[in-house]
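Left out: one protein chain. Kept in place: all the others.
For chain A:
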Amino acid sequence: MSKPLIQLIDIRKKFQSGKITYEVLKGINLEVYMGDFLAIMGPSGGGKSTLLNILGLLDRPDSGLYLFEGREVNTFSEKELSRLRNQKIGFIFQAFHLIPWATALENTLLPALYGGEITKEKIQRAHELLEKLGLGDKKNHKPAELSGGQQQRVAIARALINNPTLLLADEPTGNLDSQSSEEVIKIFENLNKEGLTIIMVTHEREIAQRAKKIKFLKDGKFIED
């Protein structure tokens, strides 16, 4: 078997709330390979988002080893982390987090702003992505003029603009009705078929079952099934 894209070894994370310190992640071990589609389930407050933040290089673990493409993340500078987030990782959030004053097209192009120049190719790609995601006629609409499902599809286009290796999604269907949820998970399936590695947090069993693999996070640890 080839080397994993992501390898977590005994990852731990504590939070302090007033005087109380509590451990949210109590030794996480995980291997994710290129082309994987992993769903993470678990009770609320179980540490799923915390784990995703660490995976997405938005937060650092207190201890443990995180290897991204075989390199130890701990040794990376802030700048390298920014670059990795920009080039290798796409984020999908429950609340979409689109910029309200920018159009769908502009929102899609935002990561390109930080990846050097907004080239003609990037703009072309943004158009293609939006068309592919069924938003061809919504390119110049502001987020407020779009439905939840449409907003999440803009967010997907944004996550894909820089051609990432890994897609991280935290409750991507959490704010959507069942029809929009179906659309989004279908897109995920297709992207995975095209070779994109996906890690998705969800608490909906039907959604999780569409992934290739499901893991349960409870009390800061994966439950081995």
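Everything below uses one rule, namely that a residue touches a chain if its C-beta (ideal position, glycine included) is under 8 Å from a C-beta of that chain, and two chains touch if they have at least 3 such contacts; residues count from 1.
As a working rule, contacts and distances are computed from a predicted model.
Asker: When you check the chain that is not on display against UniProt, which of "ABC transporter permease", "NADH-quinone oxidoreductase subunit D", "Phenylacetate-CoA oxygenase subunit PaaJ" or "Pyruvate dehydrogenase E1 component subunit alpha" does it turn out to be?
Answerer: "ABC transporter permease"
Asker: With the full complex in mind, choose from A:Leu67, A:Ile118 or A:Ile214 the residue touching the hidden chain.
Answerer: A:Ile118
Asker: One chain is left out of this view; which of A:Arg71, A:His97, A:Arg205 or A:Lys218 touches it in the full complex?
Answerer: Reading the full complex, the residue touching the unseen chain is A:His97.
Asker: Among the options A:Arg125, A:Lys138 or A:Arg158, which residue touches the chain absent from this view?
Answerer: Touches the omitted chain: A:Arg158.
Asker: Which of A:Glu78, A:Asp137, A:Glu194 or A:Glu224 touches the chain that is not shown?
Answerer: Reading the full complex, the residue touching the unseen chain is A:Glu78.
Asker: Name every residue on chain A in touch with the hidden partner chain.
Answerer: That gives, for chain A, the contact residues 49, 52-53, 56, 58-59, 78-79, 82-83, 85-87, 91, 93-95, 97, 99-102, 106, 109-111, 113-115, 117-120, 123, 158, 162, 170.
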